[in-house]
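Below: one structure in structure tokens.
All protein chains but one are shown at their positions in the complex.
So, chain A:
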Amino acid sequence: MPRARIIRDMKARATVASSEVVRQAFRYLTHNTTLPAKVRAQAQLQLNAFPRDARPTAIHNRCLETGRGRGVLRAFRLCRFQFRLKALEGELPGVRKSTW
């Protein structure tokens, strides 16, 4: 079972993906200065009416193993310590400890 924070982030990701097209349409309306001001204001209100998780900034890459939100290596989707553990175990193909 994944960690609670990961579940929360999964939920946010699903919300972002499902509401993205409609949100982009409203964003287009608000950013278009050639449209009447009333339409743009209404589009802004609609944007504010979306849930908080609908914004792409609500999502945060987390460690798949521990759910840690900081120090996550994007390429491996692991936090730095889990990355080290797995790399030393040899579970990450192509990763080797280097010395110089």
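Operating definition for what follows: a residue touches a chain if its C-beta (ideal position, glycine included) is under 8 Å from a C-beta of that chain, and two chains touch if they have at least 3 such contacts; residues count from 1.
The definition used in the following text is that contacts and distances are computed from a predicted model.
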Omitted chain (choose from "Small ribosomal subunit protein mS33", "Putative tRNA (cytidine(32)/guanosine(34)-2'-O)-methyltransferase", "Ribosome biogenesis protein ERB1" or "Pescadillo homolog") - UniProt protein name: "Small ribosomal subunit protein mS33"
Hidden partner chain, residues of chain A it touches: 1-2, 6, 9-10, 13-14, 16-18, 20-21, 24, 27-34, 56, 59, 61, 64, 77
